[in-house]
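Working notes for the structure below.
One chain of protein is taken out of this complex; the other chains stay put.
To keep things simple, chains are lettered A and B as they appear, and every chain counts its residues starting from 1.
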Amino acid sequence: MAKHNSSFPTGHVAGFIVSILLTFATVGAVRYTDLPFVTVMWIIGSLAVIQALLQLFMFMHLTEGEGKMQMINIIYAFFCAIVVAAGTIWVMTSGHVHY
Amino acid sequence: MDIKWSEILVKGDPLILGSQIGIALTMIGALVLITYLKKWRYLWDEWITTVDHKRIGIMYIIVAVLMFFRGGIDGLMMKTQTAAPDMKFLDAQHYDEVFTTHGVIMILFMAMPALIGLMNVIIPLQIGARDVAFPQLNALSFWLTFAGAMLFNISFVVGGSPDAGWTSYFPLAGKEFTPGVGNNYYAIALQIAGAGTLMTGINFVVTILKMRTKGMTLMKMPMFTWTALLTNVLIIFAFPILTVALALMTFDRMFGTHFFTVSGGGNAMLWNNLFWLWGHPEVYIVVLPAFGMFSEIISTFARKTLYGYKSMIISIVGIAILSFVVWVHHFYTMGSGPVVNSVFSITTMLIAVPTGVKIFNWLFTMRKGRIQFTTAMLWSLAFIPTFTIGGVTGVMLAMAAADYQYHNTLFLVAHFHYVLIPGVVYAVFAGFYYWWPKMFGHALNERLGKWNFWLFNIGFNLTFMPMFFLGLKGAVRRSYTFSAESGFGPLFALSAVGSLILAAGFAVLVYNIYWSARYADRNISTDPWDARTLEWHTASPVQFYNFAQLPEVKTLDAFWHMKKKDKDALVLKEDELEEIHMPSNSGLPFIMCVIFGAAGFFMVFEWIPLAAIAAAFIFVGLLVRSFDYDEGYHVKVDDVKKIERAWRGEK
Partner (left out) sequence: MAKVDTSLPLEYQTEQNRLNIFGFWIFLGAEIVLFASLFAAHGSLYNAFADGPTPKDLFILKDVMIETLLLLTSSFTCGIAIWYMRRNNLKGLLTWLIITLLLGAGFVFFEVTEFIHYVHEGATMQTSAYFSSFFVLLGTHGLHVSIGIGWAIAVIIQLVKRGLTPTTARKTFIISLYWHFLDVVWIFIFTFVYLARMV
């Protein structure tokens, strides 16, 4: 983690550039490949998670301040988010429910 | 949708007319009385604008007791209606409104405020802090809860109550099947109160993690503080789900969207799913602080350190995590199929295990202790077997295949009352008897307390035990009557008699509160139970700054250790006193309550332009807060010395 008072915002610029690259990679995977739908979804989903983590660390200084507790908080939030989103979709598309 | 002016006041029912007149008279009477006693200034300065966690906690508790009364009347009305076959006391529409308001009020406006109130009063004291992390936000939390409660409560006289159950399932809760404003009250009032609760969650997590006094590591925190921590973590991650669910309900009812309405491709089950994703953590939100309180009380009155501290913590962390992965057990029968149902059966059965661990720990705490049968302890003792009945019937319900038989029968209703009442209500009552001296400087009368306990406990069991058997015989929930041929009559009648005894028990509590306020001895110790935790190392009622010097903690049960092994730590070192920094009072939280209340009311009646204007004022309020640079004030050392000498002199 860069010092909080570096002479050039290398962390931010690097984060920005990689985010743009990841964004274009996502578009590329969707528009310019012939992979099956599920595969593409796993790829772009992973790219999204990587970009989110990148921005959490590089832009938002997640590790500063109460770093450890902030990280536990974000991890638990993501756990709940996955349970809520994936859980809902699973429950709603199983059995007789799904029409 | 146009709501006509002439339809706003509910008409045509003598009971409701009586209530409307009663409410109007009470409100006018209250305003007149306060003016006559010249108490407006006092009320404004000391209570309405307070940011003191102890005062805020007491206001929450007052709301909870009043709401217990209202919710209890709802319960009694249901029991009256079902006391005999084909009773004509309440028609189906009114019965539906009564069980809906009963459920919402008991869970969201009685249990939550009571527990949040007790947490507010006690937690900062238990961790040796002077207030919570964000005192003004804390006040806002209370006032938003109050706004939500008031909005919900006027529904039965202004516009009509919600009537689709406390779970408000679609399609019944939608505009097509329930036009009118009743279910709008549900969507809006709960949304406002929920916002307040979410803020409480954030406040207490930061407080507990960051404001513990010197030496109090996580593993030296009292058990009530641990459960409060996990409870507030659950609040933070569960309440946003309710926020979204209620917002989607609002959109469907008022703006023509199709989230849950079948026309347009919506799915009613999506509501169930989102509601219970919140709803299941919610029941753990109410039960965890209760478990924490029992831990404190059992340990104090068995005169032993709590058994199995580490396993208690692992259990509550386990409960907190697991509570997010069991929600489908509330709707096994809706058709997600065997795979989903089996997975959730397993997780649901799993979550019973940590609670079982806790029960054994409480029993081991009592083993070889010297038990004092105070009222608080009686509630705790009764909790253990009665809650266990609720718990094991829960495991029965957890099995999805079996649940197809029990679901939505009175068996289910008996189960959840057997976990909620012994689990939460007994704990709240125990907490009242235990901490009343600390909050008010006098204790609740023990003799009246025992009457309260026995009547309530016997009444409770007599009311709800028959309902297990009624459910197994086929009696369904939310049904306003039953036929004589069904054979349900005798058990329903027994249950109704039980409810009268239960009500008598509650009446004794209310009488106890009144009697003790008038007659109880004020000259009591600041540590009447010879307790173990830091909140008892203060005056009774607690001095406004809590601690003249922040205590230094060396062990678990810090206060006990100081009394028995480190008496020097109890002495005030006057020459080391410093000025104490305190936050200023603020009228903004109360003003926001009025704004939210008005905006909510306009939304309920779908007067959107008015609601938008009122909502704009919310943002004005936020801006006022942003530009507020008030840094609080300082309490002079001499004033601190005076207060400290006064209460310590009594020792």
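In the analysis below, a residue touches a chain if its C-beta (ideal position, glycine included) is under 8 Å from a C-beta of that chain, and two chains touch if they have at least 3 such contacts.
Keep in mind that this is a model prediction, so the values were computed, not measured.
Only one of B:Met78, B:Ile116 or B:Ala133 touches the absent chain when the whole complex is considered: B:Ala133. Within chain A, the residues in touch with the undisplayed chain are 4-6, 9, 12-13, 15-16, 19-20, 23, 26-27, 30-31, 37, 40-41, 44-45, 47-48, 51-52, 55-56, 58-60, 64-66, 69-70, 73-74, 76-78, 80-82, 84-85, 87-89, 92-93.
In the full complex, chain B makes contact with the omitted chain through residues 133-134, 198, 201-203, 205-206, 209-211, 236-241, 243-245, 247-248, 251-252, 255-259, 263-267, 270, 273-274, 277, 581, 619, 623, 626-627, 629.
Everything that follows uses one rule, which is that only the chains that are shown with their structure count from here on.
Of all the residues in chain B, the ones that touch chain A in their complex are 209-210, 233, 237, 241, 267, 269-270, 273-274, 277, 324-325, 327-328, 334-340. Chain contact summary for the complex, chain A toward chain B: residues 66, 69, 76-77, 79-80, 83-84, 87-88, 90-92, 94-97.
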